[in-house]
Structures are given as structure tokens and as C-alpha cells.
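Structure incoming, see below.
The complex appears here minus one protein chain, its other protein chains still in place.
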């Protein structure tokens, strides 16, 4: 039997339950979970803030595991066979259809209406299709990536879903070499955004967030200036960014805060003709007031939403992790590892910002 | 003596006054005005809605005239000499410095703090530096464009400043061939945006505005569908756009309405991963409410402000006018021509939407 | 039994042969061919100029047909069911894998090593997988597009594969509104490139090719200037382009000639900082000499190859055909219709440029 942590319904305590080991279809893989991420989205799931989630679910959309069994021959995108015993991660977004208008005409696969996501859009009744489980069933067609030589499971899961999410946001920001970049929010997405901004041309990265522990994690990874929102008020924050940019504002601001009010603040931090990427508003945290003349039109602003990520972002993000892990030490983002039965506790610690990154370690 | 219509201060009636004919500096030109535009910005100027305007001013920032005198040798961008008797227009935005951070580093000349604009940022005390005048003094360095063979003064002024403004907005929209484009607003900017959208790849153009006269002007110029906001309510408008786009919304929406509420409406008309260009908010017409999650982030939206235009936009817009004027008949946008002394009336007619395009004809 | 024209091997005469009607798999379609294109690629196939072709083949990669039978429910990209009796075309490039590095990481599906192409990479032994046949078997997953209302089979096949190919080339050229565009080659690709260049922002289109009949077809579709290579020498051709562009050369040149020497000529027609798209070199027609300093580096040139097309190009090209078919009359590109048994003749006429577009009409 396989033990998994199940979220029965919004607001109900997570319970460890037993499942039968699945029979493998041709082209599928059974993964023994080494680590499963507990991320802010899981907190949203527990509060029922996402639509159309088929509770009960096994949460967990980013995972590292060891291949226990493969049925038939499965290869990665480079045509290399995935073998028993290898340590891998996988792309949680499954079954984008490559058959619909969004996939084929707009080439916007993250908006494909058919996409399914491990740990979010699959019910626990459908199988071991979430990461908070001793074993995960990788359906045929799920894209698997081998951990590069030298990358530990801790490093990969330390990046978590913040890794490809922030990668996508930084790509979308089209930073020009020499730009000043502000990142709002010092959670896993914000911290990795600070890293990728440096790897993508930033001259100076300013991190705005809290608590001090997280800001320090940024400063230890090349962030040039941090501003603690618990100590510095909004007007002063904006003033500080202006001072650092000859009075103009930052060339690029990336919002990764999860707080809608941050968007109003961030709009005042971008320079005219600058770019503002909103990636932290994964759920609705309220409306804001915008002045189309002063905030958008006269500013010649680029205001860009950034939703989810595609396989290419995950693949490329891991490439950069392979190259720069010594410099950026993603594994240190893991504040604490929890056994499956402490999933509730992990969720609570994430919600209360007690940890940067919480991971479950399901294996006995 | 030269007669010019002077706006003494916000809210005060425009008065025709006499000025001495200017002495020409080396490299300057004296233009005999054939037509001067009266545009929505002039209405804003009269209401005192723009900051830092040095009243009294001679309004008028787009003009066609005949070269009366040239001091020395002046050439156009192709190196061709500007000669007496030629009919020309000129780029109203003067003295972008090519010496500041915005001009040189960001390459965002429309935000150059040194830029001066004919008819807006020059005081009447500084000379004949606005178009509502029998003669206009073109300072050395003002960029002059000869009217192409076959283009009449009426066609050029019929396009007016809506021509390069909408050109810039359409360029910024990065329409893909085959896109459905919604244009909000059927004034001169909106109508030319409909034209350029067609010349830039649109499969279908939907024009939303009023009154019927203006919508008809659009339909006669290739617009596929028009929606009259005086007859069709907001929800129904949005519904109509959805119906025309397989339920997804338009690929591109261009706001050219001058009404901040239109932005909230337009946001609901763009498809996921689509582009929304805000070009009509030249002055502050009020705040709007936006939901960063639902409107921006989850939608993966491109929300782009578009301010002013550069010389390249004016030059290229006139190229397309040269080629396609028979198809698009910009001169028909002129509803009425006024003598200088009826400038107040012209302003009022523009404000009350009685005309599509009002032009002054200063010459005796 | 189904009659199909089979190309047994390079250089051998095409023969009409009989095949059994196929049994349909779930999700497949049997199409009754209305028209099948005979294009330059088919000439290359007959001369054995493409690698890895599994002769014998049934050629024909662009087709229009009537749905004779559907097994199960098949939908188009908009989710609309494909029904018996409907007239459709389909995307000839099949089975890009969405599983390899090119498909997923580089997002360059036209270089997917797993792609299969109707009429080119399938052997006649594998079934009715080419268009020169009374019936075509559309395997499950083949992307089908219904002909828009108002578009006749003649119009669609008159565009042929030149339609999406030139669409792709024009997209790649990133024409700026107001640009002057030269198209080298007046075959189906070149002629449609002239059309799309106009629909994508060109101020002026210059068509260089032969014979006169084809140039006339361009001039009747908005081309501004044509140059007949049978009458005007290379130096004079280049000189003529310079004259039309203030001595600078064209902003964009699109090579669609199928002759490698044309590339050397075209390089001299592009302006500094301009763009040159090479789309006509589908097979090897010889080396050329290039000077990296004078042709590339000092010119700050964009020299772009353009290979094949993706579904989005075909879909969008048909959208524009739907909107603009009255203006551009693609059906008139069809010079002659041939029965299956005259496939050899059709091939010869294409090779000898006797026709603009040759189509087979397989049905009895």
C-alpha cells in the first residue's frame, strides 16, 4: 500500500490515507517521492480559493523522486531513456492538448482549457496524481527531466515551483542589460526572480519584502539593496527606489508578493516606458484603483500579466540551476522538512511565513 | 502683420491678435498656413487640463502650409532641399534633446524632459509657434515633410494628429496577421486606428463608438462590425465581441475613447494572452477599478500605454497615406472648415462631437 | 477501389493505381479529394532532390476535399465537430511530437525530427496519405480546417502551399508599416508574399520575376512595381530598386525564387539595417559567394532563413483569405486543372513555368 496526504475539502484537516499501488499503463512511470513541495498555492487550495478543484485531492505539484518502475520505454526530450533508479522531476502541467486554438494558433499553452495539473486538477479518486504521497504515478506523456549531475534533490525542491514561475516572469520582463530591477515579494518566487534577474542582465536588483530572514537570503544571493516592508512605509519605499534610479524609477518591476495592494505601489516604482510584470496574483486578493491616464497612458507603460509556465521554462531554469547552483544555493531555501503526517503543520508554517520553503519527505 | 488666434488662459475666449512677421534665423522657415487642426487636445488646453502650459498660447500642433520663405538651406530627412512654394507639414514635437538619458539610453524620446511642442508648450510671447495663425515660424531643426505627390492639404489635415497617434498605437499593439482587433472610440484617433489595423494584418476590425455618422465613416473604410454605444449597453457590447471571436475575446483591443471607464470595458473584451493598448487617455478622466488577479495575472495580459509619437511614426504614416489615400479618403473626415475668427466655435463643435475633424483655414 | 497517382521513384513516370478503401481508425476521416495541388516541391520530389523520401509515394500535400466519412467525433481547433459533407482542408505536417527538444524547449516544431508530411514522407504502401488520389485518409490527430463560408475550393487550392509558406516568410520579415518590400520570384509563393506584405504594412511592393503573365498577376493584386528578369539585367534590377528607395535599398527583401543566385542579387537590394528572408531555397540549387564584411557585418543585416510553416500560419492565412479573397482572387492563380491520369503533364507544366498553379481534380 502507498501512503498519501489527502486534502479532503477546503478547510478540512489533511489526512494520511492508504492507496493501492497502481498498475502501470504502457509509457507510464512509478516514482518514489523523495521530496514534495508545500507552496503558497497549496495554502490557497486549502482555503478553497481556486476554482474547479475536484476535492479530495493529493496536493503537491513539484516533486523530486526516484524512478521505481517504468512500463515500456520512456524518453526525455533529448531522447534519453528514463531508467529505474534515476532521480528525476517532472512537469506538473499535463495534457495540454496541442489540438486547440490556444495551443496551436495562439501558442499559449498555459491557457489550454484541457490542461491538467498534478496536485491541483486531479482528484485523489483518480489515482496517485499529486506529490504528497510516497509514490506518484506519472501518466504516459508526462514530461520527465533527469536531475543534472551535481544537482541534489534538495537543490531542485529548494527551487520548487518558484523556480520556473519566476523564470517565466523574468523572461517576460525582457530586462535589458544594465537595467535596475525591483522585485516585490521575498518568498520563493521573489527570491528566484532576484536570481534570474541577475542572470538575465540586471545591473542592480532591489528586493522589497519581509521578514528580515528572507531579505537576508536575497542579499546573500547578489541582491544589491533590500527594503523591509515591516520597517519602511510605502511612500518611503517608493522614494528609496527613485533615489537609486536618478529619480526615474526602476526599468523593470516584478510583482511576486501575492498582495494586490503591492500592484498599486509597484506602479509608482516603474519608470516611464518601463515594464511591470505581475506574477504574484495567483488568487484574487482584492481590487485596486488605477488611473489610466497617469499610470498607463502617459507613462507609456508595459504592464504584463504572467500566468503559470511552460515546459521550456522549467527545462531552462534547471539548466541555469545546473550551472549556477554553487552561487545561488537553492537548497538553503528549505527551512524545514516534514513527514507526511505533519502536512497540516507544514501548510500552517507556509501560511504564517515561518519558513521560506517547506518540503514533505514522504518516504519512510 | 500676421493674424493668429490666441488662447489667453484656460476658459477665456480665443481672440484673434496681430503679430509682427518674424525675422528668420539661419535654418528657419516661414510657413503660410493652409490648414490648422483643431483637435481634442485643444479642448483639453482650453479647459486647462494639461500641466505647465505657458498661456497665452497660439494653439495648433498639426498643420499644412506653403513655404513662404527659407533662410539658408533646409533639407528634409532624405536630404532634399525644402523650397519656397512647396506644400509641407512638420513634426510638432521639437527639440528632443538627444542628450539626455531618455533620448539616448532608454531611446524613449517622447519622454525627453526637454521636448517642446508647437501649439502646446510655447507661449504666444515667444513667437508664431502654433498653427492657428496665418503664418508659422519653423525654428531651425524643426523636421519638415513635403506632402507626397498626389496628397492634398485636405487629406493630410484630415488625418491630423490622429494619424501618427493611431499609427503608434497600432505599431505598439503588435497585431499578428489574422488577428481580430477591437477599436474603442470613433474619433479621429479611433478611425485611423481602424485603418492602420487593416494595413497591419487584422482579419477583422470591430469599431465601438458613436455617433452613427462616425461609425459609418469607419464602415466605409473597411471596418467589419460597428457597435453604437448609444444603442447597445456595456454587457451586450462585451457579449457581441465574444460572439465574434469564438467566445474568447479579441486578440487586440485599442482604446481611443478618451473615457477612463472604457478601459474597464475593454479589459473584458481582450482574450487571454491578448494585448490591450491604451492610447486615448491623454488627460485624467478618472480612476478605474482593476483586479490584478482576474484582469492581469491569470489573463497573461499585455496592457500597454502609448504616449505621443516620434518622427518615424509621422513619416511612415504619411507614406501609407500616400499609398492608400484613395482607399481611405482621410479628407472626408473634415466636417467643417472655420476661419480664424471662428476658433471658439470650432473648439465647441469638437467638444460636442458635432464634427469628426474641424480645421481652421487661416489664410484670407 | 480508390484511384491514386503514384510516383514510383525519382525520374519514373507517375502511374495511376488502384487502392483499397481504407478502414477507419477511431478519430480518422476519409476525405473525397476535390482538388490536389501540384507544386514545385512535387517537381523536386520527382527529380529526387529531397532526402529520405520513401518512394513509391502518392504526392500532394495541400488539398481540399469533402468529408466522406468520420469515425467517431473529430473537432477542429475551435472545438467544432467535423461533419460528413463538409468541405475542408488539412495541415499536411503531421505528428510533430510535442515531446522532443525542438517541439518543447526551442518551440521550433518545423524542425521536429518526428514530423511526417502528407504527400512527402509517407510511402504509398502506408496508405492513402497523399493528395493525388480520389480519397485521402486523414489519420487521427491530423488538423482539419473547415473552409470559411464564402471560400470556394478553387480559392483555397489556388493559394495552395504557397499561401502558408509566404505567410510564414512575411511574418518572419517583421515588416514595419511604411516599409518598401521587394519580392524575388513570381511563383505561387512570391505572389502570395506580395499579397501578405501588403496586408502586413508595406508601403510599396516591388515584384521581380518572370514571365510577364505572373508579373501581371502581381500588378493586378496591388504590386506597385514589377521587374521582368527576362528583360532587365541584374545590375539594372538592383539600380531600379535603389532608385525607388532614395538610393538606400529596400527595407525588406523576400527571396522566393528557388534560385540560389538570386540570393546574391537580393543581398545587394536590401538597405543597411534591413531584413532579408530566404524562403525559396527548398532544395539545393548551388553555393553562392558572400562577403561577411561587406554583405553582413557592415550592413548590420538581418538574414533570416524560413523553413516550412506551422499550423498557426495556415490557420491565420486562411483567415486573411476569408476576409480578402475578393480583393486578391487566389482562384485565378489556377492556370489549368488536370485529371489524375495527366499528373505527368501537370508536373511538366509546373517545371516549365507554363502555369502559375496546376491542380489535379481526381474525382470522376
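Going in written order, the chains are labelled A, B and C, and every chain counts its residues from 1.
Here is the rule we go by: a residue touches a chain if its C-beta (ideal position, glycine included) is under 8 Å from a C-beta of that chain, and two chains touch if they have at least 3 such contacts.
Keep in mind that this is a model prediction, so the values were computed, not measured.
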| item | value |
| --- | --- |
| Residue, one of C:252, C:303 or C:360, that touches the chain absent here | C:303 |
| Option touching the unshown chain, where C:111, C:329, C:345 or C:361 are the choices | C:111 |
| On chain B, residues whose C-beta touches the chain left out of the figure | 75, 77-79, 98-101, 104-107, 141, 143, 310-312, 315-316 |
| Contact footprint on chain C, counting only the chain that is left out | 101-102, 106, 108, 110-111, 246, 248, 251, 255, 260, 263, 271-273, 278-307 |
| Contact footprint on chain A, counting only the chain that is left out | 78, 167, 170-171, 176-178, 196, 199-201, 203-204, 224, 246, 315-317, 319-320, 322-323 |
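Going forward, only the chains that are shown with their structure count from here on.
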| item | value |
| --- | --- |
| Copies chain C and chain B - interface residue numbers shared by over half, same or different | same |
| Approximate Å spacing (C-alpha centroids) for the pair chain A, chain B | 43 |
| Euclidean distance of C-alpha centroids - chain B vs chain C, Å | 40 |
| Contacts with 2+ other chains: residues of chain C | 78, 315-316 |
